[in-house]
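What follows is a single structure, and I will ask about it in a moment.
Shown here: the complex without one of its protein chains, the others still in place.
What follows is subunit A.
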Amino acid sequence: MAEEIKKILQDILTKVPDLHCILITDRDGVSVAKVCTEKATESGTRFGFISTFGLAVDQGSKLGLGKTSTLICYYSQYQVIQMNKSPLVLTFIASKKCNTGLIMALENQLEPIISELSMVVAET
């Protein structure tokens, strides 16, 4: 089963130019499914980095604008897009020139995988 999920993610990864990594983790950054190219930055895939999203989401919800759903961060070389799919966190790491809208559109495409993997984490 893990292989099938990996294959689907790999297909998506190759179809989006300059997308380097798709990560599905829990709130603490523990990987549930992961596909990366050799261009993906190692520090961006660390659980310490990904878990900060959980904290940001909690604090962001205090601003009175509703629940935080997506966080887009642009760095000088990379862009990191994180989506709140409680109890999962969906992370995309791409190059700066990658089409952000294209990555955002992947949310619907990944919905079946996310809903299935949510059960994996929810059991804990």
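Operating definition for what follows: a residue touches a chain if its C-beta (ideal position, glycine included) is under 8 Å from a C-beta of that chain, and two chains touch if they have at least 3 such contacts; residues count from 1.
As a working rule, contacts and distances are computed from a predicted model.
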item: Listed names "Transcription initiation factor IIA subunit 1", "Cell cycle checkpoint protein RAD1", "Ragulator complex protein LAMTOR1" or "Ribonucleases P/MRP protein subunit POP1", with the criterion being the UniProt name of the chain not displayed; value: "Ragulator complex protein LAMTOR1"
item: Hidden partner chain, touching residue among A:71, A:104 or A:120; value: A:120
item: Hidden partner chain, residues of subunit A it touches; value: 1-2, 4-5, 8, 26, 28-33, 47-48, 51-52, 55, 59, 62-63, 109, 111-113, 115-117, 119-121, 123-124
